[in-house]
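Would you mind keeping the following structure in view while I ask a few things?
Heads up, one of the protein chains got dropped from this complex, but the rest are sitting where they should.
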Amino acid sequence: MTDLGELYQQVILDHNRNPRNFRTVPGANRHAEGYNPLCGDRISLDVRVEDGVIQDVGFQGSGCAISKAAASLMTAAVHGKTTAEANELFRAFHAMLTGGPNAPGKLAAFAGVRAFPARVKCANLSWHALRAALEKIGEPVTTESPSD
Amino acid sequence: MTDLGELYQQVILDHNRNPRNFRTVPGANRHAEGYNPLCGDRISLDVRVEDGVIQDVGFQGSGCAISKAAASLMTAAVHGKTTAEANELFRAFHAMLTGGPNAPGKLAAFAGVRAFPARVKCANLSWHALRAALEKIGEPVTTESPSD
Amino acid sequence: MLDTVSVRADFPILAREENGKRLVYLDNAATSQKPRKVLDAIQHYYHFHNANVHRGAYTLAVEATEAYEAGRTAVAGFVNAWAREAVVFTRGTTESINLVASSWGRTNVQPGDRVVVTAMDHHSNIVPWQILCQEKGATLRMVEITEDGRIDLSDFGRALESKPKIVAFPYVSNSLGTVNPVAQLTRLAHAAGAVAVVDGAQAAPHLRVDVQAIDCDFFAFSGHKMLAPMGSGALIAKPALLEAMPPYHGGGEMIERVWDDHATWNKIPHKFEGGTPNVEAAVGLGAAIAYLEQLGMDRVAEHESALARVAIERLTQIESVTIYGPRDHRAGVVPFTYGDIHPHDLATILDRDGVCIRAGHHCTQPLMRRLGVAATARASFYIYNDVDDIDALVSALRKAGELFGVPA
Partner (left out) sequence: MLDTVSVRADFPILAREENGKRLVYLDNAATSQKPRKVLDAIQHYYHFHNANVHRGAYTLAVEATEAYEAGRTAVAGFVNAWAREAVVFTRGTTESINLVASSWGRTNVQPGDRVVVTAMDHHSNIVPWQILCQEKGATLRMVEITEDGRIDLSDFGRALESKPKIVAFPYVSNSLGTVNPVAQLTRLAHAAGAVAVVDGAQAAPHLRVDVQAIDCDFFAFSGHKMLAPMGSGALIAKPALLEAMPPYHGGGEMIERVWDDHATWNKIPHKFEGGTPNVEAAVGLGAAIAYLEQLGMDRVAEHESALARVAIERLTQIESVTIYGPRDHRAGVVPFTYGDIHPHDLATILDRDGVCIRAGHHCTQPLMRRLGVAATARASFYIYNDVDDIDALVSALRKAGELFGVPA
């Protein structure tokens, strides 16, 4: 069970059970929907950006432990960051999942997902929603397309 | 080439080259069309029946040597016969092609077709057309359906 | 029960390990594994008889045609079809149902008409009817299910009051395991003047099907769920209906004559088999049917119900497990949830122990909404599964419970 332990690290199990920022954001000026139709994971993301800084961020939705914890940890990680810094974190997270070095801080907890290719899309979904929200892309995002 | 010789017997080659009764029939009161869509063999059959006797019969169309010779020999065989006798010949011919004893007279020339399952439908087409004509079935006949 | 030791020996993939563990394949409702006899039949076909069918005058083509049509004969016998020409080969259930919606549906459904499906139908038996209804200005009516996961017969009756043109329902639900009373539903549909379309995807592999006894108008199934290769399947339909229907795919094989601006059609079933037929699929389906008939479909059904009973019994002993579907009249499909562990997490955790189950909506989103869940986990059995597989399932589940701190 070592590798399962690496996937379901305590921090992930904790954020799954008690997701942070699991709420709508009053005065949100960015929004995105994420949906993986085949597996059913769903996220609705609110962001309030002022002067290039993420002043508040929250999410709602349903999904597996990986997707819920990823969304929770993401909101914690980008809260108070500039959009440029958030984009940098997106890149670092994405790089980690595709074989690169660990992402900073608690995000490193998701390094274990690499060994579970079927679950990468779960860890990714909220991050792609974030990018869509920041870039004001109206379309719902998905991380399920095999071309991704 | 022995078996090819059995398929393409002289009588068949002869009737292919010089088909008998290759014509329309004046005053025909029975008619049928035969068509095998996959291979393209086609026959148009005219019959004049009076008092239960086939007074005249002729065919037109295009097809391979087997189908043309079969039609030609059929017209020769049923000319002057009663419809009951013609039906009897149909049954004998059909039985021969499906493994039964040889049909009477020159029709026995088609016994070799048995060894060529793909060509049975060619030998059969005119006979099925005859039956359709005698039974006044309006639909074109085919012998290509694999359920046949 | 079947002699699973000898059955398992026929399935090469079951000798494979998954993550260092014996492969415990419990996703049979999604697709089945293939026995050596089926794979050998396919190889044999390509090694000795491969050719395009129906149009060839050479030996190889005759052999290929015979192999193809022998597959049709086997299917006709397997489901007790009205005739050989009642069997139209398709890629599978989805294509079969789309064929009916496109050909019979487009011809017969008018604006204002009704089409009835059930809330337990698979997307493949819902979406084609939605598309048809949207195109024609008809209305789709979804029959509700009971608390315990059966078709609500009084709602079914109410739905029939509107005199629908088409009534579609599954023989066996892939998300609940329910075995529906298809002969009765067909009788009611006919009494209301509708044609009955039976989605047999989960029935043909698992129980003895008799379309004449059901008296349905259309019956669809997939070969890949019943030991046959992917890309195999059929639509079985009453010949008189097929005769009257326009063709589906235009192309080779299905024509009688082609003129510059129009064409006439070949006889049934060929009218519906445009393009080069998949001979491999017919050969593989024939071999799969031979394999199943040697076991005996009654014994197959019995084996799977027995496994389902054992699985339900064991799973019920785990405190936080909820099982979906009816107590009786169920096939070897066992859907469940385990506390608040998401089914995808369950599937990942079980996979580490070599146990393959499905997690998700199982292509039945309208049903999931009614069950009030986003997803369930599902174990589904076939002829090679045995009680050891259930043990493996249960012990892997207990590990998941530990990891997530859910009461066992």
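As written, the chains take the letters A, B and C, and residue 1 is the first residue of each chain.
Here, contacts are C-beta pairs under 8 Å (C-beta built on N, C-alpha and C of every residue); 3 or more make two chains touch, one makes a residue touch a chain.
Please read these numbers as outputs of a predicted model, since none were measured by experiment.
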Chains on display which the left-out chain touches in the complete complex: A, B, C
Touching residue (missing chain; options A:95, A:118 or A:137): A:118
In subunit B, positions touching the absent partner: 1, 3-4, 7-8, 13, 38-42, 62-66, 68, 116, 118-119, 122
Positions on subunit A contacted by the hidden chain, ascending: 35, 37-39, 117-119, 142, 144-147
Hidden partner interface residues of subunit C, rising order: 12-13, 16, 18-19, 23, 25, 27, 30-31, 33-34, 39, 42-43, 46-48, 50-52, 55-61, 91-95, 97-98, 101-102, 119, 122-124, 126-131, 133-134, 140, 142, 222, 224, 229-232, 246-252, 254-255, 257-263, 274-281, 344, 347-348, 350-351, 355-360, 363, 365-366
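By our rule, only the chains that are shown with their structure count from here on.
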Pairwise touch network: line, ring, star, complete, or other: line
Chain-chain pair with the highest tally of contacting C-beta pairs: A-C
Between subunit B and subunit A, distance of the C-alpha-averaged centres to the nearest whole Å: 77
Approximate Å spacing (C-alpha centroids) for the pair subunit B, subunit C: 46
Subunit A and subunit C, separation of their C-alpha mean positions in angstrom: 37
Shared interface positions of subunit C, touching two or more other chains: none
